[in-house]
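Notes follow the structure.
A single protein chain has been removed from this complex, and every other one stays in its place.
Now for subunit A:
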């Protein structure tokens, strides 16, 4: 187990190093020049050179990348007018466009994204697993056909369409809910939830469709296996068979898929946050790509990469716990 975790950690670090190098390289291959953008309309050559220096763009790319890696380990200093700003390790860089360390920018947005993902995941699991189980147990009946149809539609609908429909129906026409505006949980839990209901629903419904299909397939597969027949033959109650054994069998692929879905979820949350005007990490990404704020893009990419790789590792461990057939070597 320890050996496994160590190996996994080594792989994580390698993947992230490669990822950061790729993002750096990609940004230097595109013609957009952050210095020109920061300097503004009618900037002359001299001011452009000064701006380039200030943004740390005067050095060659590999030197910039090296300083970035140094900053991760040892922290860095940045000029900030009359004073010098210290960016403590792990320093993900400094956004000159918003004059904040990248890590601070991301952490200030993180609670929003976490709130969104948490609620959406709850919606997805509750709806998805129950719909999946139900349709497995009602195989061949009209209920199953209806559920399969609904989940197919859910699976195929892009999140921004669901979001738009929800906004139009509940905020614009019925006016049951406010147009979402993020309220921190610590400030007002009631308003936090009220404002997030629609984003949760939009993001959760689509995830639920995926979960429902996986659960259904897994449960169907398990239900026809020999040990289930044996349990039934022993006279175990159907409810126990399903809860203790069928559901458990369906759980393994569900855990794996949840890890893969973390990446999907991040993509979808970019759209959800943009659609609902939630100031989360997803929208930060969109804004930073739009304004060629390289340090922020690199920082977000690295953190997103970390999340995906880590969630996959966690899923492997959880699978082993849920299904004794899976071994960690």
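The criterion applied here is as follows: a residue touches a chain if its C-beta (ideal position, glycine included) is under 8 Å from a C-beta of that chain, and two chains touch if they have at least 3 such contacts; residues count from 1.
Heads up, the rule we're going with is that contacts and distances are computed from a predicted model.
UniProt lists the omitted chain of the complex under the protein name "Heme-binding protein A" (options: "Phospholipid/glycerol acyltransferase domain-containing protein", "Heme-binding protein A", "2-oxoglutarate ferredoxin oxidoreductase subunit alpha" or "cytochrome-c oxidase"). When the missing chain is restored to the complex, the residue among A:98, A:139, A:264 or A:306 that touches it is A:98. Among A:17, A:61, A:79 or A:146, only A:79 touches the chain that is left out of the view. Across the entire complex, the residue among A:7, A:47 or A:243 in touch with the chain not shown is A:47.
Residues of subunit A in touch with the missing chain: 30-33, 35-51, 53-54, 79-83, 85, 97-100, 105, 108, 160-161, 163-165, 167-168, 171-172, 175, 178-179, 181, 270-271, 274-277, 279, 283-284, 286-287, 290-292.
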